[in-house]
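For this depiction, one protein chain was excluded, whereas all remaining protein chains were kept in their positions.
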Amino acid sequence: MVIIENLNKFYEIDGQKQYILNGINLSVQKGECVILKGVSGSGKTTLLSIIAGLDKPSSGKVIIDGEAVSKLPDMHLSKFRAKKIGIVFQNFNLLEGVNLLDNTMVPLIADKIGLKEAKDKALNALKLANIEHKANKIPSELSGGEKQRGAIARALVANPNLILCDEPTANLDRENSLKFISALKKLHSMGKTLIIATHDPIFEELDFKHKVVEISQGKIGFAVDA
Amino acid sequence: MKNNSFFYFLTLNLLKEKRRYAGIVIISSLLIFLLSSVLFISSSIKQTLNYTLKAQPDFIVQNIKGGKVAPINSNMVNKILNIYGVEKVTKRVYGRYFFDDKYSTLIVGVDFLDEQSNKNLETLINSTDLKQFLSKEQMIIGQGVKNYLKTHYYNLEYNFLTPDGQMKNIKIFKTLSSKSAIISNDETIMPLKSAQKVLGLKENKITDIALNVPNDSEWQTVKAKLQSLNFNIRVISKKDMQKAYESLFNYKGGLFLVLFLIVIATFSLLLYLRYTLAASLERKEIAILRAVGWSIKDVLKLKFLENIFLVIFAFILGSSLAYIFVFVLNAPLLKNIFLGGSNLTNFAKFTPVVDYGVLSTIFIIFTVAFLSSVLIPVWKIAVTEPKEAL
Amino acid sequence: MNELFLNNYVIVYLFSETVLFLMALYAFFKDIVILKYWDFESFSARQLKLEKQGYLLSTIATFIFALKFILLIYFVYMIDSLSIIIPGAMCGAGVISANSYGMPLLFIKLTTIFTFLLFLTLNNLDLKAKNYPLLKLKSWVLLAALLLIFLESFFDLSYLFNIDLSVPVSCCSALFGNLEGANPLPFGLNIKNLLILYYTLYIASVLAILLENRFLTAFTLILFAIISYYAVVYFFGTYIYQLPTHKCPFCMMQKEYYYVGYLVWGSLFIGLFFGLIWVIIGFLKYKNKTAKQIAIASISLFVVLCSSYVLFYYLKNGVFL
Partner (left out) sequence: MHIKIALFKKGKTVIKEFLIYTIFIIILFTAVNLHYFFSKNSINRDSLTVAKVTKITEPSLSVGIFENRFLYLDKSFDNNVYPDMMSINKTGFVYEK
């Protein structure tokens, strides 16, 4: 499903290369759940954003479903992202002033879809994330956990196979974190591939993870198959 | 519409930023309102003048003395009648009568015995009243004249003071409608003889002679023949007048437009700065859109359509309000720029004229300025890196 | 400097052209940078920046194209309305021939619009592919289009500044009327042969497009456009004006003829442009069904429109002019 080959990301400052990611090799099978562990600044977020095509690598390759995403032109990359990848952000990233239903629709809109169909799909996704009763609320009226579920609904709406989560529980209390994990389990049982970047110890207790990858200073420290 | 979720999102986005856009729409419509009002007035006057040119004789023959128009002998009419191809030769008597050193009226003498004038007069006043009108020495006055006379308590008649010091009393028969005030506001129509007296002309003297030449291709020859009647004759053709009217109001419209361009340049600059500022506020939002799968092209489309919506909204609003201001409310304040304000108050009503040329002029000038000033900021925001959402 | 420059139309026209000129100038430098430094394989920051600037260029190009199209119509309208000010002119034909810059200006305008349309088509194809295969080509086309804008601006100013309001110009009857003994038609044609050629070329162009023969399409379409010009001016126009002696390509754009001239010339040029674009992208091994359909529909509309004037005149009056 996801193959990362010799991935580098660096910035050149005064002619010196500052590596953020250095020679990453990783492969994730379909349906797997992978935890990227590491302290802040270790590069796990950068790795996640390169996998999602939000950022470009300095060299190396990311292949998702047989497509080399990092060299795709914007139009294709965006379409690819809309269809194949769902992202759950640390700070939820819902559009302010737009209700949850419309927020969930956003990934579909660029794909020239009818409004009715888009709303139906969005409502389905909200149901899946157990938040459809708040469909008409705007983000500022929602609690952190509700926002998180909204974000999951948005990540699911286009029915992607790959779900990426960036520090998903960083802004949640323990109760909501547990709820989030049960939601992840549901996704896992649906056969989605999950890649989660986190440093929250709560994920240690996860019973369905396949792999834990520790990243430190831009390198893969060790990878454990669970 | 297959794409209507996009449209829905577009409107959602516009309404969400309502406060931010309201200011832009208000200023834009105000600018369009001002420009359209001015151009509507000038094109309306131009159209009315061009329309009334139908009634304008093809040629006017004047007598020039010392560079000024001097009375011409009425026996010149017979000389002109001898030229082949000439038709409807009419005497015209007109001139300014000053009520005091500021206010004046244009006295026009009309030969009511002339069959042609008679027929037109019938349509101007009801034919049943025509006999009554011709029975006495009476006059028809324009709205502006009426207004002036009324403030001086002359409701039924006026005593003109002729240049030789005599009083000439003429009854007021009718007031011309303000609908024709663009050309008749300060006019006083009276019988030819009375006009001659009021203007101090001798009986065989008239102001000038009008004539028609039905065949266009004869115009050059007839003009040459008229010129050769006397060395101090001036011949004015209808085409000269049309051109003069055209440039008279083009001039004002054009001058205003040049000033307006400066205003719109300032507006564009402000718009540019505002959008650049807004771009930094919107970065996060656009980054989210990009992160969930919108391409640069989609964002560009969204932002451009938003602005096109604004432009169209402001354009319809501004130009419709200008239409109401000019053609329903008769452009208070602004009217005097075109009609002047120092003589009799003008009661002109403007003929509603919606000229495609004028409308497209306003639209083009505004769209070009607006869209070109937001183009680069909009692009800058559309290429926001999606990783900024993280 | 003369009274012309206080005319509303002229002011707005020059203002818009100036804005477009500045945009074109900006795009010109950006385009040169892209042509020089583009390297798709690179991951460098510069390459990423260039990819983004590609979008800026296509946005500017779309903007310029849309406005140039509107401004062409506006220009023709302006020329027509100037005929009141310019002595001797009865319609746009006299004004445009007021000096020797007029006709080339009109021709450059059409070429500019065509070049931009070509760029936008190439750009669209390029963005659809995954590795920018047409980038160099489209950038060169854009460069050409921008250079044409500069040329056009020069001609614009030369044209407007050199109109002398004190010198009468010829009106259309003098420009297009039958000259004594001289045949204004090309290749020594007469009206009958001109019409035969006109309809033959129309059928040939449509067939060539349908048979996907690109060389033939280009050849017949261009020839058809040239013949159409003469056919409209010297034959179909007389039916639009319902006057056998009135030969003019401009008067039909006036209100008296319900602005039909815009439709007549518009359909011809749109057909020609899309036909040629179909030919060009065909040589690059791309297919575009829409361009093909627009081309056929547009020239067919042109032919039907012209012919119907003749037909209706005949049905109404029972004779030909």
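Going in written order, the chains are labelled A, B and C, and every chain counts its residues from 1.
We adopt the following convention: a contact is a pair of C-beta atoms (placed from the backbone, for glycine too) under 8 Å apart; a residue touches a chain by one contact, two chains touch by 3 or more.
This structure is a prediction, so every number in the text was calculated from the model and none was measured.
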Option touching the unshown chain, where B:Ile172, B:Ile236 or B:Val311 are the choices: B:Ile236
Contact with the hidden chain (one of B:Ile182, B:Leu226, B:Ala279 or B:Ala331): B:Ile182
Among B:Ile27, B:Ile83 or B:Leu124, the residue in touch with the chain that has been omitted: B:Leu124
Footprint left on chain B by the chain that the document does not show: 1, 4, 8, 11-12, 14-15, 45, 47-49, 51-57, 68-69, 90, 92, 94, 96, 98, 102, 104, 106, 108, 110, 117, 120-121, 123-124, 142, 144, 176-177, 179-187, 189, 210, 234, 236, 240-241, 244-245, 247-248, 251-252, 313, 316-317, 320-321, 323-324, 327-328, 336, 339-346, 348-354
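Methods note: only the chains that are shown with their structure count from here on.
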Category of the chain touch graph - line, ring, star, complete, other: complete
Chain whose Cα centroid lies nearest the overall Cα centroid: C
Most remote chain, CA-based centroid, reference being chain C: A
Averaged-CA centre spacing for the pair chain B and chain A, given as whole angstrom: 65
Geometric centre distance via CA averages, chain C-chain A, whole Å: 51
Approximate Å spacing (C-alpha centroids) for the pair chain B, chain C: 34
Touching two or more other chains - residues of chain A: 74-75
Multi-partner residues of chain B (at least 2 other chains): 296-297
Chain B - residues contacting chain A, complex: 1-6, 8-9, 12, 16, 285, 288-298, 385-387, 389-390
Chain C residues touching chain A - in the complex, by the definition given at the top: 43, 48, 51, 55, 127-132
Chain C-facing residues of chain B, complex: 39, 242-243, 246-247, 250-251, 253-255, 257-258, 261, 296-297, 300, 304, 356-358, 360-361, 364-365, 367-369, 371-372, 375-376, 378-379, 382-383
